[in-house]
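Here the structure comes first, spelled out in structure tokens, and everything after it is commentary.
For this view, one protein chain was removed and the others were kept in their places.
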Amino acid sequence: MTTASSLPVLLVAAPLAAVVPILLTGAHPNRREAWTMLAALLTVGLAAVTASAAAEGVVHESVLGSLVVGVPLAFRADALGALFALLASVLWLAASVYSVGYMRGLDEHHQTRYFAAFAASVGTTMGVALSANLLTLFVFYELLTVATYPLVTHHETAEARRAGRTYLAFTLSGGVAILAGIVVLYAVTGSVAFVAGGVPGLGTEPVLAGVAYALLVVGFGVKAALVPLHGWLPDAMVAPTPVSGLLHAVAVVKSGVFGLVRVVLFVFGAGTVRSLGLGTPLAVAAAVTMLVAGVLALRQDRLKRGLAYSTVSQLSYIVLGVALLTPAAVFGALVHLVAHAFMKITLFLCAGAIYVETGVQRVGEMGGIWRRLPATMTAFAVASAGLVGLPGVAGFVSKWYLVLGALEAGAAPFAATYLLAGLLKLLFLWPIVLIAYADRDAIAGFRPLPGGEGAPHAEDGGPLAEDGGPPGVEDDDGGRGWDRRTPLTESSWQLLVPLLATAAGALVLGVVPDATPFWDLAAAVTAEVFPGG
Amino acid sequence: MLDVLATAGPGVGLATAGPGVGLATAGPGVGLATAGPVEALADRAAYLVAVVLVGLGLHVVVADRNLLRKVVGLNLFQTGIFLVFVAAAARTGGRSPLVVGPDGGPYADPLPQVLVLTAIVVGVSVSALAAALVVRIDAEQGTVLADELDAGQREVTERE
Partner (left out) sequence: MSDAVVVLVALPVVAATVPPVVSRRVDGVGWPVAAAAATAQTALATWVGWRVLADGPLRTVVAGLPAVLGIELAVDRLSAAFVVLVAVAGLWGLAYTRRGGPRSAPGASLYLLLLAGLTGICVVRDVFTLYVFLEIAGLAAYALVALGDGRDAAPAALRYLLVGTVGASLYLLGVGYLYVATGALNMGVLADRLATVGYDDRLVLAAFVLVAVGLGVKIALFPVHTWKPDAYQAAPPGITAVLAALVSTVAAYALVRVVLAAFTGAFLAANPRLVAGLRAAAVLSIVAGALLALPQRRVRRLLAYSSVSQFGIAVAGLALGTRLGVLGGVVHLLGHAVMKAGAFAAAGTIEAGYDARTVDEFADAAAHQPVASAALATLVLGLVGIPPLVGFFGKWYVALSAVRTGAWATAAAVLLSTALSLAYFARLLQRLYLERREGRPTPAPVSTGMVASGVLAALAALGLGLASAELIAALRPAIEGVPP
């Protein structure tokens, strides 16, 4: 049941409206941060209302005039949109609290620009999530790129600028492909609206439909980090950690995946994709990405880069699930979209906390660090377990459905791919956990695979203190072990509470997933898209 | 006078003595059909001259180093174009278009001549402005040769 309402517009506007007050209160940090928090709370509230409505089948819709002739600027909070919006808003709240601790802990410059761009990024993500048609989605998708650029290049070093240029080049080129696909689509069908089960009329022009599909997949595949379009992501790790967490868990990459889900299930529809044979190429690309990225993660010595490759791999879990076109696989993919977000943001927030508190960025230097950061590393371990797919943490449930879905589709090789990828995750994450919990001396110099990048330097080439960490932060004084700390003293509460919260979220999703709204929403989407069951 | 034009306006006038028809009945067009190549060329001499002027003028504008000569070349170019207009207006046995009585025709077409008058005025203004610019360039840079002008005007294009 669709109802016209301003709820979707408000949900998009809430974060965006915060941008101006943030810019204006730049000189008063506490007031400025208050605006961010206010907007984040408001957004979560609105998202919760929207999500509960969508879970009951009430779809809120706002139409704001014509975007181009024949295509409205419209928002529609259906189950899929509400799922993404809720995810983004909840994690924004966590990331915002964390950002305060992080930016102040490192005494970062340009904090006003940072928080304003953060708010703008979330706002545009909401726009992507709640778009009612491909063109509206495209508008916000491009604006998302613009909003996140200042965040990627935040540190303004040569490396950051280069990463920013790469980011722009990849994502805007992807945007060109998406636009080309939309134009072809519109020329063929006269519609770009999202319809569960697909827009009618695509089957009549298989060649053009195929061309549009290819363009859209490649275009969205850039942000969704499908190999070989993923090149921007590891370099973008040069950004401050909350940004990496946001990019990896919430906004940019999930927007790419979201776009793919919309294209496959709501523009083309499972039936058309299957009949045009377009599902298999996508599935293969996703499988390849899964394994290649999983291997590349093993070569990384810098923690964040490794997490980046792991993200590339995990995103293709979702893409493959969608490409398999069975209810179980799609359900699993959607649950994984949420699960991965919680787990990955936890890992990134931990990495950031490690950096703020000790200046360490490389796995090789993390020996025994659990003593210094017990609660943080516990959260890290929990999240890692989830990514590997151990029961009790979020990743297990989604993996279960994905493998089930693969078998259901008669694609046993893809099921095997999932399991193999899980193994690669294990190989990547387990040594890190081991190093963190083991004695420093015993594991000095351990690395899963040779590789990595030269001498340590501070995040993104910034200034280094003599002991090799960011200036003014304590270090382990060269190899005798870390200070023991308790959870109450290991780190500032702004850093610790969010990451514990997201880790707890991952646990909840693993133990009682059906108690979360995400479960119902994912089920609703699956029901919408596969009407027969 | 205006009445004459109104009732037998250019549209009609042209139909009877117009370029399309005129050329066919009393103009170079007929010459082509019946006479040899030399005669054909002779009838079209004006157009040939026009082509030469246009080509020459354009060449001077592009190739000459002296800015003032470029301006002269521009004028040659424009004159060639004007000649096309005037030649197209001409009629075999036509006289200048000042109506003296009911049986004064055939007249050359007055309209292109008027157009050319306007265009000449435009051309004069352009030439005046151009000459003023050349004088200023000479005063500022001490030369009117194009290749001696400031290197600053040339495109600054370096790779990063």
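Note that the chains are named A and B in the order they appear, and that numbering of residues resets to 1 at the start of each chain.
We adopt the following convention: a contact is a pair of C-beta atoms (placed from the backbone, for glycine too) under 8 Å apart; a residue touches a chain by one contact, two chains touch by 3 or more.
Quick caveat, the model's predicted, so the values are computed rather than measured.
Undergrad: Taking the complete complex into account, which shown chains does the hidden chain touch?
TA: By the stated touch criterion, the chain not on view contacts A, B.
Undergrad: Considering the complete complex, identify which of A:81, A:105, A:164 or A:364 is in touch with the unshown chain.
TA: In the full complex, the listed residue that touches the missing chain is A:164.
Undergrad: Based on the whole complex, identify which of A:38, A:68, A:419 or A:434 touches the chain you can't see.
TA: A:68
Undergrad: Under the stated touch rule, tell me which residues of subunit B contact the chain that is not displayed.
TA: Output for subunit B: 5-6, 9-11, 14-15, 18-20, 58, 61, 67, 70-71, 74, 77-78, 81, 84-85, 88, 111-112, 115, 118-119, 122, 125-126, 129-130, 133-134, 136-137, 140-141, 149-150, 152-153, 155-160.
Undergrad: Which residue numbers on subunit A touch the omitted chain?
TA: 65-69, 73, 138-139, 142-143, 146, 150, 153, 156, 160-161, 164-165, 168-169, 172-173, 175-176, 179-180, 183-184, 186-187
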